[in-house]
Each structure stands twice: as structure tokens, then as C-alpha cells.
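Quick notes on the structure that follows.
A protein chain is absent from this complex, but the other protein chains hold their places.
Let's look at chain A:
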């Protein structure tokens, strides 16, 4: 009997001894940071994560690429067929706006992690070039992310006066969030601070990129040409016209990019080519894995911009070309060939104006998103020149573009009125690419809505020009934008 007792107590004791180990279990879907970031592959993955976040439907995957037209004057949301998509945005209802905060900052945390830790963790000399390039991409992408945040949630240096001098931009977070202690709130930076940081990031990135124009597939990632173009755009938003011209020239320099202005007759097909020959930077979306199933027809821009039944696809289409935009085109303009007329669900009248810019070029419902492209840069350079009073030089660029688009080149002004002409040309060239809202906003022109919306004009001082700061951030101490 005693023996048994001893055996029982012994085995019991053994169980107790191993208690601590018994409740250890390693997750398999995820790994801890000190393992994840020990290889260059880890950093490649982290950088891919940042690019992947651009695909989010609240960002370049949909809203950022198109909402600029809906909030402004290029789109009329046809109520009878829109399935309530973007109805509020098209009427500029309070709060119906961009919402890129969390996705942009998640991507910023990815690139911050690369910028902050890659040098310390990757010492392998063989990986030195990759480290340098990844850092360049990370800095350039961070600049882009902050630039987008800054223009959604704050005024531009050129429009801050019209906005009543409200000079707050977004929190400038340049350190990655390693753990809870780093997740503290930081206040909103000023517009000056944030734009300075964007310039600085791009100026760090540009020399880090490898020399030469690279391959066309490099345009699916941040690259030297795109960084120059972005820097030019930043300077333009700051009203630094001469500096902007220099950077636009750098961007278009064939030693820095393979992006080229599309020749006559190629506008429509350019949008079905990957990458678009004009793209400095284009976000790739995989139609199989990233637009699968319900999401494809639910949220894709194809779905938003095509009537149901057109091409036999089911859509949530209601984003039609506004009558005002439609009226801007000459019939022979290549860009007008994007337009088509179709009913809400069938070819029968009443017909609406639609645009085929997102045609499902890479698969059902799938199109790549152009972050910045050649014609945009060309017109921004023209704009900067015009602001410098170099009207003739500006007109030359506009002429170059219009020639390549099969549009007439008579009547292009060579005086101060070219400033407005360039904006209209931007509208014709860049419609449905999300630029219109920011063009109107940064130039403090107010937004004259399509007549069918019955809204009239939203003034340059209207609070709705800024998106509201997420309420959760306000609850944690951030200053809210006026009137929200």
C-alpha cells in the first residue's frame, strides 16, 4: 500500500514540476518581432505590406483614385441606379468624405519600421544594395503617405489663407510603434512641419535609389522618377513654383524614368496597358486574390463606373460623367473616346454619360491604379510656369499634350488666362483619377457642383473641404478640424 502511495505522489509531483512549460504554446500564424526582422526577406515583406495597404478600398484601391471627382464636379451620382454608393459624397453631406487615416498610418508604421531598424538588423554586405533601395522606397513612400494625409485632413500651404488660417496638418510620426510605450498620442503637426518632412524624406530617398531609369516593372514600386514627380507636386502645393519646375524636369528626364507621354490615339489603350506607359508609379492589384468573390463587384471602380449589364457584368454603377465635364470635350479628342452613353441597367433611354477608364483591364472588375502619371506632371509643370508668368512656355506644354490627344491646339491662351485653361485641361486629362478635388481645394477656387446635384457652389472657406479627424483620435486629444 505504501509503495503505491509513493508512486502516486511521485507521478503527481512530476506533473506539477512541468506546469510552467505545459501552458506554453507558440502561435503559428504569426511570429515574434525579434525573429521576423532578422532577414532582408522580412524587410521585403514589410515593404510589400506597405504597398499592399495602398490597395485598400478606402485608399488607392477605390476612394483615393476616384472620390476626388465625386466630391468635386466631374461626377454626378445617378440616384436611380447607384445603390446608394457615394450618394452622400456626391452631395457633400457632412462626414461623407475620404477616410484614409488608419490605412495610411498603418502603412507609415510599416515604412517607419524599415527606416528605423533596417540598418541595425541587416549587416550582410551582400544585401547592401537591397537595403539601400528598400530605404529609398520607404522614405519616398512615407513622403507620399504624409502628402496624402496632409491634403485630406489639412489645407495646403497655398490654400491655408482661404481656410481661415487653420494651420494644423496631421501628427508627424517618424518612429515605428515597437510596443505599447511607443503607441502614445502625438499632436497634429503644422502644415509647415509636415510639408518640410515630406520634402526631406524625398530628398533623402532620391539619391538612395539606384541610378538609371530602371525597368518598367519597377514602376509598380516607388522609384526615382516617381520620387521626383512627387517632390514636384509637393513643391507645387507649397507654391514653390520654380523649384517645382526643376523637379518636374528631373522626373520627366528619361534617365530617371521609363514613363513617357502617350502618342496620338493611344490614350484609351494606355489605360488598358500595364503599366500605363505614362505611369511613374502604378499600384498593382491582383484580380484573383485581391478582388475575389463578392469584393470585386462590390467595391471595384469598374463596378462603380459602369451600368449594370454593360458587358454583361453586375455592378453597383451610378458614378456618371457630369454634364459639365462631358460638355468640355471636342468630339475628336482621344480622351472623349473614354465616354459612352448607356441607360441605368440597359441600353434603353434615358441614357447617362459613363466613362470607361476603369474597364477591368487586368481581369474582371480589376484595374491598376495610377498614382502619378506623365500628363499630370506635364500639366503641373505648365501650371508652375504659368504661375511664374512664363505663359508661352506653359502654352507649349499644353500644346504638346493636346497634340498627343488629337485635340485642337488653337485658342490656347498665352496670357494669365492660361492658368484657368490648364485647370480645365487637367480636368479633361485627369478626370476620374482623383485629382480634381485637390486641384480645386489647393487653388482655393471653391467647388461648383454639377447642376443636377442642386447644391450650387461650396466656397473655399467651407469646412467640408477638410475631412474630419477620426473621432477616436479626437477622443485621445487631437484637435478636430473646424466644424466637425
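Keep in mind that, in the parts below, contacts are C-beta pairs under 8 Å (C-beta built on N, C-alpha and C of every residue); 3 or more make two chains touch, one makes a residue touch a chain; residues count from 1.
Just so we're on the same page, contacts and distances are computed from a predicted model.
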item	value
Options "TonB-linked SusC/RagA family outer membrane protein", "Particulate methane monooxygenase beta subunit", "Formate dehydrogenase subunit delta" or "ABC transporter permease subunit": UniProt name of the undisplayed chain	"TonB-linked SusC/RagA family outer membrane protein"
Among A:171, A:232 or A:270, the residue in touch with the chain that has been omitted	A:171
Per the touch definition above, residue among A:84, A:161, A:203 or A:332 touching the missing chain	A:84
On chain A, residues whose C-beta touches the chain left out of the figure	1, 4-5, 8, 11-12, 15-16, 19-20, 22-25, 27-33, 35-37, 42, 44-46, 48-49, 51-52, 55, 79-81, 83-84, 87-88, 91, 93-94, 101-102, 105-106, 108-110, 112-113, 170-171, 173, 176-180, 182-186, 220-221, 284, 286, 288-290, 292-293, 296-297, 308-309, 312-314, 316, 343-346, 348-350, 364-365, 452, 454-455, 470-476, 478
